[in-house]
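Sharing a structure below in structure tokens format, with a few things to ask.
With one protein chain withheld, the remaining protein chains of the complex are depicted in position.
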Amino acid sequence: MSYGILIVSHVPEIAAGVPKLLKQVAGDVSITAAGGTDDQEIGTSLEKITQAIEDNQADELLAFYDLGSAKMNLEMAEEMSSKKIHLYDTALVESSYVAASLLQAGVDLPAIEKQLAPLKVKGDN
Amino acid sequence: MSYGILIVSHVPEIAAGVPKLLKQVAGDVSITAAGGTDDQEIGTSLEKITQAIEDNQADELLAFYDLGSAKMNLEMAEEMSSKKIHLYDTALVESSYVAASLLQAGVDLPAIEKQLAPLKVKGDN
Amino acid sequence: MELTLEKYLVWMKEFAQKISDQKDYLSDLDSKIGDGDHGNNMARGLKAVSESLAAKKPTDLTTALKITAMALISKVGGAAGPLYGTAFLEMAKLSGQTTDLDQLLVAAVAGLQKRGGAQAGDKTMVDVWLPIVNKLKADQLTDEEIQEAVKSTKPMEAKKGRASYLGERSVGHLDPGAVSSGYLFETMLQAEVGK
Partner (left out) sequence: MELTLEKYLVWMKEFAQKISDQKDYLSDLDSKIGDGDHGNNMARGLKAVSESLAAKKPTDLTTALKITAMALISKVGGAAGPLYGTAFLEMAKLSGQTTDLDQLLVAAVAGLQKRGGAQAGDKTMVDVWLPIVNKLKADQLTDEEIQEAVKSTKPMEAKKGRASYLGERSVGHLDPGAVSSGYLFETMLQAEVGK
């Protein structure tokens, strides 16, 4: 079972930038991202998210998002995908960085989730 | 007293993208950002941070960063600047978004800080 | 009260027109307590719905509902996309078994709440959908009831969506998604969908 990371942001630049931060510490982890609408405006795109899920080389993904509407689209994409997706309501940049570091170090999912738990900052709105 | 927002990231793209997300909900708030090293590599630059502080039209700044070394450079820049800088150990994207929304709505600093408090995710390492 | 394909297409045409007419107003509302794009989002979405329906010429209600859902999901770009999209998708799914408008809308609102997690009083479109579906079931839906439901969101404090970050500062403004949902049901009455 291989784990990858999925980043979903409202902004194309954020989606492009976060993987760069993560890749530094997790060269062997597959990291894909979706940002902005189909027209590169601020928002999210189900199509882009679906594509980022498919493009990811792992079969089980840890997914991180910025704001609530990204989460809704992520959940729709999840329902349509055969890959298992673990969705976290944690700080986008900080928690995806922690997850990437730990995946690279070969830490297992329960231990990673334990370190992610205190980074929860949303999900109620 | 006017308040602005300062974003410091290790990645140029993140520093470019976060203000776009914030500008959507805070058109009247001055938001500036510094990302990457002087050579546009992953890291932070005291010079870029200092420039972003100066470029900000406000005289008091709420500052957000991604990882610890950005914080150290932010603190150096703060010591060298005449502007008052409030530095938060909160989730970069999510908390700067909340701060921007509230500044735009005219909420005062103590009330903003109350809403930022639960978004603290770092500062101990 | 059966929803026929013919009436449904009239409904969507009128809804798209209304959204297009009110685009700037919806975005203005959204700029007060959100990011100011709800009108643009909805207009983009409904344009896609109209174009997709015109291009694909569905011959049954289920297909028409599914086309609507897909266009909204893929083109709106904001929270309203997955929300309206899920509502229409749930109607599409159920429409194989029944075309009763009440039942379809009950399924729609359940999907909406599942997707967004909003309850009554959270200052979202759910505050229009829930009372309207109830009035419709009681055969008491009027334009006044719709206006009433839309206005009820004004004094509420937002608990979901971008407006929730404003806390008590969200009080005193209409919820933009509630307003666009009001248009959906107004045009439903105009199109005499359930008659």
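Just so it is clear, A, B and C label the chains in written order, and each chain counts residues from 1 on its own.
Throughout what follows, a contact is a pair of C-beta atoms (placed from the backbone, for glycine too) under 8 Å apart; a residue touches a chain by one contact, two chains touch by 3 or more.
Predicted, not measured: the structure shown is a model, and the values here were computed from it.
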Full-assembly contacts of the left-out chain, visible side only, are chains A, B
For the chain left off this view, which of A:Q51, A:S81 or A:S101 is in contact with it?
A:S101
Applying the definition given at the start, please give the residues of chain B touching the unseen chain.
37-39, 41-47, 67-69, 72-73, 75-76, 124-125
Touching the unshown chain, chain A contributes residues 24-25, 97-98, 101-102, 105, 107, 115
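Everything below uses one rule, namely that only the chains that are shown with their structure count from here on.
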Need the CA-centroid distance for the pair chain B / chain C, whole Å please.
37
Between chain B and chain A, distance of the C-alpha-averaged centres to the nearest whole Å:
23
Residue numbers in chain B touching 2 or more other chains?
24, 97
Give the residues of chain C that touch two or more other chains, as numbers and ranges in rising order.
35, 37, 162, 165
